[in-house]
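One protein chain is absent from this view; the other protein chains keep their places.
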């Protein structure tokens, strides 16, 4: 997997988020503070603007992570930023699934989310597991990413009935039930764009 | 004309204004600051509460005027207050039409309004003139007051097309056209109640 | 009882309860006569000092009660919402703050305020022999000062005047000098305001006017009255021009002038927007070659919960700036003390 693929991923992710900005903000209005769409869009526009075509895949993602950390703010900035940063730090030396896992570990380390806390973790973790399983099963990359994207979608949809226990939505208690987590929704775009970039 | 008649007038005026409070405020919303109904109602409630059944007609009205000055505020307080005060000051010594004229003169002295300035003057002046004319023509009191009330109504309606030149409505310039003056509307209630009290 | 979005109990009790709240919140600096609805500087009357009184309808907070204290007003009379107080209040306040040096009435130019203050001054002079002078503020350029209007409204300059004249009175200057200064401040100040939304008079229970989502009123006063013009909503940059241009060209303020620049919120506009506006105003003044000697940004002369703002300029010389900088200690304006 070469840098061009990840370059395409970042651009495609940025495009998808831009297209879904209003939806992400609408979801964040229901159980948060109505800024998730604008935050991610601002950060990803900066990421795309800072893409260096001459670096390897690892530094490419690590730079994207640093840019997100420096431009997004809020909860999503450090979390998505750490995800790309940790992934990029190891990407050139380990299998793709391992790099994804490193990214996920970074998110957990920063945010301490567990399964069913109704956060981006609930979409990200199943997607990473799906890639790991696909790798273990010897699936092709397109098949692996299709499985990952489906797992992210499923995990995201599964946040709807949950009571939030992390982040801003947790302030709502029971009132958070019935709403889809905005960060998890962004994760579905992350894997949809990854899949379409391969 | 004895004190009982003026006692009845004040009570009837207070009742009519209370009934029309919302309408007066609505009129004042369009070209003023939405307080005329509340102002007049507050003041007239105080007037009724302070009626002394043992005084003559003159002091009765003069007291009412003082009470209005002390409780209404705004433009209407000094103007309606002065009207009753000046009227009361002479009522026991002069014909009724002369007392009304004294009240009107007080209003003009305080407020400097002229005809067609779109103020209470535009209803009050024709009403006073109607009583004067009726007296000169030797009409009965009921007939005189019927004429006065009709003149007030007509004068009030005639404020609608005018551009305001006094009071708060004058700030609106041309935008004051098409609205009936709230203070003139109150004057119609004043003469309607006077008529019904005789 | 409750039928509008306000933190109130009975609409009839808003003014007296707010005064109780002021009394409870500022016992160190204020004394409140709840019966007469007068906010006093705690240590009034000050021997030898000219007494400064203002007042007007409520709903403009912090004006005027919030401007009572050292270096500003000695007393403020509170009327009902948007309704001038009555002469009895001004009379009582006048007597209470007169130390023998006389009293200045600071009156905003509205028919009701002017008439009620006039009656009070007549009565106070006759009654107690108190020497009373008055200044009437009329700085609102949205209104033509002609035979066809009640004259210009007193708006933002009133706040600057109360501060500056308050400092002069605090220095012990005589009544006539204080009154002359007040007139000079008024003559050198101009204002213009606009609204994004109407306000709701508690006793009326509904908005004074209706504005569509894409409309604004330009040339409004501070009583929720509609403005001179209804225009399509515009960016802050254009709104700043709509307010600054008529103000600057009216006095006129000229290249090389030094001003106190005041961007005021109408009550429902948050500070972040007022700073956005101030940014625009400062740029316009800069381009016109007008220097900002001092500035004031915030909600100081308001119209209940109305969203919108006004811009006030006051041509400032060294004396006015010195008096502006003098210590003031009121709930609404405080520095150097």
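Order of writing sets the labels: A, B and C. Residues in every chain begin at 1.
Methods note: contacts are C-beta pairs under 8 Å (C-beta built on N, C-alpha and C of every residue); 3 or more make two chains touch, one makes a residue touch a chain.
The structure displayed is predicted, hence computed values, not measured ones.
Although it is left out of the displayed model, the omitted chain contacts the following shown chains in the full complex: A, C. In the complete assembly, the contact with the undisplayed chain comes from A:38, out of A:5, A:38 or A:141. Across C:155, C:244, C:259 or C:277, the single residue that touches the chain missing here is C:277. Among A:94, A:141 or A:163, only A:163 touches the chain that is left out of the view. The chain not shown here touches chain A at positions 25, 29-35, 37-39, 42, 69-79, 110-111, 163, 165-168, 170-173, 175.
Taking the complete complex into account, residues 1-10, 14, 17-22, 24-26, 58-59, 61-62, 66, 196-197, 213-214, 233-237, 239, 267-280, 282, 292, 295, 297, 299, 302, 304-305, 307-309, 329, 331, 334-337 of chain C touch the chain not shown.
What we mean here is this: only the chains that are shown with their structure count from here on.
Taking the mean of the C-alpha atoms as each chain's centre, chain B and chain C sit 31 Å apart.
With each centre defined as the average position of its C-alpha atoms, the distance from chain A to chain B rounds to 73 Å. Centre-to-centre separation between chain A and chain C, using Cα means, comes to 54 Å.
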